[in-house]
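Before anything else, here's the structure in question.
Removed from the display is one protein chain of the complex; every other protein chain stays in position.
On to chain A.
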């Protein structure tokens, strides 16, 4: 070392000193930088903490407020948490007792549950799992579950959560409804069959009565006085009326039977056919103000519908010049028809009753009381409503709607 020239050593020393100063400067800057970063981190951390606290309290609130049961479990099925609704539903409190989800699953649903759980793990969620759950007191509830997995920041599944809804009473109500519907269908069918059988059985003695009375009248024509003949005529009238009533029952009960395939029906044609077919006195005029629509359905039923109202209007009209105005317009998804006559009108008390079977506001001798109940039944069948407005002595207006069908 002694051989080294002093000026070289001097320069080396200068360089070392300068380097040390430089290093100190750099370190100073670095520590300032670090301090600033630490301050920033602290601020961000505080913000994160407050966001976290807010989220936690939101979650806590949801956990408690949720009407449905909420269950949080480990991947192995050990239950970690239940909200109050879940504790009430299953009867367990995981805080006090160890509980695995397996003990909540009905034995016969184990396979389904395992498959759903597999789906949960692979897909991350499952929806609309419906199966039986077993409660602590061995009760069986039908539950609907939507589940999802909870992952950590490395995307590893660490837990699973499920929202559980007890649908037992809903399912029971549905089953009850279906059963009632089946029963109703059955009794409807029986009722229809009954109506047919009874009608036919009633008609044959009626025909015999008619024949017997007619023969009786012919055979004893010279022996019976005028009063007796009148009574017999009245008797025949009653028999005829009864025959009509039975016909009415038959057609009423067969409305929803033998439903034909829906076809296009031109109501203009239906109404004009009716007007040709029935007897219209010369003093009566039927005015069709609007083009009537083409609708989908059973031609025979539309005929029954219009014929009942039109023939009522004609039959009961008491004015010198009888009038029936037929109008039609489109309202939303419906066709609205009005058929207004200038007849005797229907007393308000009867407005509701007239649509019930065997009810009539008119002269009992002319009416069977079945016609308007058929009108109501057909209108309802085509998604519409029927109502009547009437002023006594001035006339009656029937207003009914038919739902427009797309095809």
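The criterion applied here is as follows: contacts are C-beta pairs under 8 Å (C-beta built on N, C-alpha and C of every residue); 3 or more make two chains touch, one makes a residue touch a chain; residues count from 1.
Please note the rule applied: contacts and distances are computed from a predicted model.
Here one chain is missing from view; checked against "Polysulfide reductase NrfD", "YeeE/YedE family protein", "Nitric oxide sensor HnoX" or "(Fe-S)-binding protein", UniProt names that protein "Nitric oxide sensor HnoX".
Only one of the listed residues, A:8, A:67, A:291 or A:349, touches the absent chain: A:8.
Remark: the residues of chain A touching the chain excluded from display are 4-5, 8-9, 11-12, 15, 18-20, 22-23, 26-27, 30.
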